[in-house]
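For reference, the structure I am asking about is given below.
Note that one protein chain is taken out, while the other chains of the complex remain in position.
We just call them A, B and C in the order they show up, numbering each chain from 1.
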Amino acid sequence: MIDKLKEISKDQLLAEVKKYADSKAKFVTGSCNDLGDKLEVTYYFNASPGMDMSALRFVVGKGEEVPSMTGIYLTAVLIENEMKELFGLKVKDLAIDFGGHMMLAQDSPVLPMLKSEDQKAAAQKGGK
Amino acid sequence: MAPRTITPFGPQHPVLPEPIQLKLTLEDEKVVDVLPAIGYGHRGIEKACELNEYPKNIYLCERICGICSAIHGMTYCDVVEKLWPLEIPPRAKYLRTIWAEMSRTHSHLLWLGLAVDALGFESMFMQYWRIREKVLDILEMTAGHRVTQSVAVVGGVRRDIDDDQKKHCIEVLKDVRKEAEALNNVLVNDYTVKARTVGKGVLSYDQAIALGCCGPHLRASGVKEDCRQLGYWAYGDLSFEPITAPGGDTYSRVAVRCGELLQAIDLQLEAFAKMPEGDIAAKPKGSPPANEAATRIEQPRGELFYYAKGNGTRNLERLRVRTPTYANIPSLLVMLPGCEMADVAIIVLSIDPCISCTER
Amino acid sequence: MSMLSTVVSNLFGGPATLMYPVKPREPHARTRGQIALNESLCDGCGNCARRCPAVAIEIVKEKKQWILYPDRCIICEVCADACNRNAIEVLPKWRTPFYKREQIVFQSKGGKEVKEKAGECPVEEV
Partner (left out) sequence: MGIIATSRLKSPWIMHFDNSSCNGCDIEVLASLTPLYDIERFGIVNMGNPKHTDVLVVTGPVNRRTARVLKNLYDQIADPKMVIAVGTCSISGGVFHNCYNVLGGVDKVVPVDVYVPGCAARPEAIIDGVVMALQKLAKLQGVAL
């Protein structure tokens, strides 16, 4: 259970993020999950000063483009590059684009964070 | 316009023991642009955490960072406990707090030493590291190792601190506090230190929030924000108040860490006095259920964020780690342009970078 | 000037340095230095090998061998906690460096056999 989680669609993302930016909230981080044929992206914000955290979540298909929030929060540049590199999330209009080699070297595995077939099978078996 | 040159800073640099590269665009001696190139420490721990069974991950997470390894291990246990949720015994809460603050003490001593070394004040560096060895010694006595403590386990802690050890710890901590206070006084009042740090790498209150900074770096810009205010583990019972400084420059960051160093020792002494008797670990039932949880813990460098998702098996579906330096690196993009080349080292150090944390 | 008190106390406080090779320091009782097997207690159940996060322990059931890879062991003490028969001892002395990566073979309920002495220098005399 994540507290104060708001599920949105990817088109609403920039408008919702703008609201946080206007209320002077702090960007905490983002995380990405592989749901099989879809990716689940969650962004966390903190109402500063204070320790009140809330989250935005949207689900996109693997080929879909996602708007970048780096125009509003520059600090999201690292996490968006990372998601692009490790999960293959298609983020467009990044403020600083490392071109897929921020974390990974030239000969590293491609999109390493996606789940392998063995992993999916093990999760299915254990879930029953 | 003066001709521009691009100078690399790192990945192997005498000031930073860790590999990070900054591509600095210089106009004569002035920095006009900076581009961090990271990834030299990327290992792929998040993926390995999905492949391992969940109790093994404690030891992997502890090795995300060797300086605050105890806190990484305990935070991992904390987030996995939230999946059930599982309540840990009160004594375990206090022991976790004590080890966390001990890590903070040695980490701040380490940072202060490195910072004065970057300023060229080598005798002070030796002084700070001399006291730090005493803290490492009590860590070894209580937890079993100087660096990787390995004290956390899902449900509590693995080792107890008995009365003899407690007495010895209190003695050493009081001694360390006295010596550290004397050194801090020298450091914050020194003429040369002031000349090198005041007004360098300024980050205002609004900028610090907009860039999502955390930890002492954020508090040095006057923002009163500390994860320990959430009252996790035993912090709710201790008299804790975040330390802030208004300046937002490198000098404020030194001052905040000097204050936090003494505060961490006070918190340990208080926790030792209030520590209840009882069990040190609760036993988790079965595997982590299909649930998700996020936790935030204050690390020496700032806020540590863990997100975990379970799926009912002994493996986790996903573990996400965001470390404080990950949040603090973007602030370099604002602090470095405009400064002199010679100040780059101390400004980079002032965010207390921990690269192995950042890249996992 | 404010450093003076620290300087004076250091002058008269005696050296902080440990004369290491001459005078090694006393290890604490709880220090995790290296692990060793008490062969007479081990029954080869494999609890330790299953829980080891670094895959440093291998058990060969047929030969009743318990193999430790000292180049992988991270001395986390999980194996010692997992053992039901307290067959794994944690010694406070750290493991000495070696020239060659070797495995150490313990014979469960039998004698100990070390494949090659780890500390020996492999360079031939010129």
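Definition applied: a contact is a pair of C-beta atoms (placed from the backbone, for glycine too) under 8 Å apart; a residue touches a chain by one contact, two chains touch by 3 or more.
Since the model is a prediction, treat every value here as computed from it, not as a measurement.
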Query raised in the report: The chain left out here touches which displayed chains?
Result: A, B, C
**Report entry** Residue, one of B:69, B:263 or B:350, that touches the chain absent here
**Finding:** B:69
Report task. Consider the whole complex, including the chain that is not shown, and state which of C:50, C:63 or C:101 touches that chain. Result -> C:101
**Report entry** Hidden partner chain, residues of chain C it touches
**Finding:** 16-18, 20-21, 24-25, 53-55, 69-76, 94-101, 121, 123, 125-126
Report summary line: Per the touch rule stated above, chain A touches the missing chain via residues 103-109, 112
Query raised in the report: Which chain B residues touch the hidden chain?
Result: 11-14, 17-19, 39-45, 47-48, 51-52, 59-60, 63-67, 69, 110, 113, 125-126, 129-130, 132-133, 136, 145-148, 354, 356, 359
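Quick note on the criterion: only the chains that are shown with their structure count from here on.
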**Report entry** For chain A paired with chain C, centre-to-centre distance based on mean C-alpha positions, whole Å
**Finding:** 42
Requested in this report: Averaging only over C-alpha atoms, locate the centres of chain A and chain B and give their separation in whole Å.
Outcome: 24
Report task. Please report how many Å separate the Cα centroid of chain B from that of chain C, as a whole number. Result -> 29
Report summary line: Listed in rising order, chain B residues that touch chain A in their complex are 35, 38-39, 42, 44, 46-47, 50-51, 206, 209-212, 223-225, 227, 229-230, 287, 290-294, 296, 303, 305, 307, 309, 311-315, 317-318, 320, 322, 326-327, 329-331, 333, 359
Query - Residues of chain A defined as touching chain B within the complex - result: 1-2, 21, 24, 26-29, 31-34, 42, 44, 46, 48-51, 53, 55, 73-75, 77-79, 96, 101-105, 112-113, 115, 119, 122-123, 125-127
Query raised in the report: For the complex, which residues does chain B have touching chain C?
Result: 52, 55-60, 63, 124, 127, 130, 133, 140-145, 148, 150, 158-159, 179, 182-183, 185-186, 189-190
